[in-house]
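Excluded from the complex is one protein chain; the other protein chains are retained at their positions.
Coming up: chain A.
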Amino acid sequence: MPPNPPRPRTALFVTCLNDTLFPGAGRATVTLLRRLGVEVDFPAAQSCCGQMHFNTGYRKETARLARHFVDTFADYEEIVVPSASCAGTPVEAYPLAAEAAGDRGLARAVAELAPRVVELTRYLTDRLGVEQVGAHFPHRVTYHPTCHSLRATGLGERPHRLLRAVAGIDYVELPAAEECCGFGGTFAVKNPAVSGAMNGDKARHVLETGAHVLAAVDSSCLMNIGGRLTRDGHRVRTLHLAEILARTEQDGPLPGVPVVEAAR
């Protein structure tokens, strides 16, 4: 192995939701990756992957965003995404969007780019080969495996392994964890009653764990569940997994969240 191989040029695709509403997830991703020696760049031209358009049926509109995504990230060797569902868009949606738009050039560009788009926890465990990321988080945490992370992206136990390796954490399993929270993008507004019923059950399960923090790898689902918990007056904090993994002993406990004795 040659000494000091050139680092891949690594880009962060923060996602439009994190950029605008959950910037803490993006900042934590940068902090975490740098601590692990990854020099990450943020191409400022980036916007939205187009998942919402695609999932609602608007494939030609998705193709426009796919072209923009390809143009923005073409020069990078790896594109890290702190969202399982948005990381899936280039793989799952772009080929079909390119087909709908009749754009063969886009289809080729997507086929070339998509394998370089990696969800954050997979990037940590599979590309960097780490589970112990030097994090410290002395709080009771439960984890919701989002549908996309579980079934489309196939993250499996990766997020759980990362969480269990965090120093000081009191990790508790979520009952009926694999059931959808009811967000489903535009489903939440097209079918509010059903979405609300699903979300109510998810929130109830979160409360049953007694956890003070609910983690996930998709801010969209956390926005849904957190919105329910907040409306019902519960103080459970919702955090992107990166925000837990980014914290170290120097940071101390998270202000406003009860500290627990380490379970291990």
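One rule holds in what follows: contacts are C-beta pairs under 8 Å (C-beta built on N, C-alpha and C of every residue); 3 or more make two chains touch, one makes a residue touch a chain; residues count from 1.
By definition in this document, contacts and distances are computed from a predicted model.
Chemist: What name does the UniProt record list for the absent chain among "RNA polymerase sigma-70 factor (Sigma-E family)", "4Fe-4S ferredoxin", "Iron-sulfur cluster-binding protein" or "Carbohydrate ABC transporter permease"?
Modeler: UniProt lists the chain left out of the view as "Iron-sulfur cluster-binding protein".
Chemist: Return the single residue from A:109, A:147 or A:254 that touches the missing chain.
Modeler: Only one of A:109, A:147 or A:254 touches the chain omitted from view, namely A:147.
Chemist: Which chain A residues touch the hidden chain?
Modeler: Within chain A, the residues that touch the unshown chain are 14, 16-24, 26-27, 30, 41-48, 50, 52-59, 61-62, 64-65, 67-68, 96, 100, 147, 151-152, 178-180, 182-200, 223-224, 226-228, 230-231.
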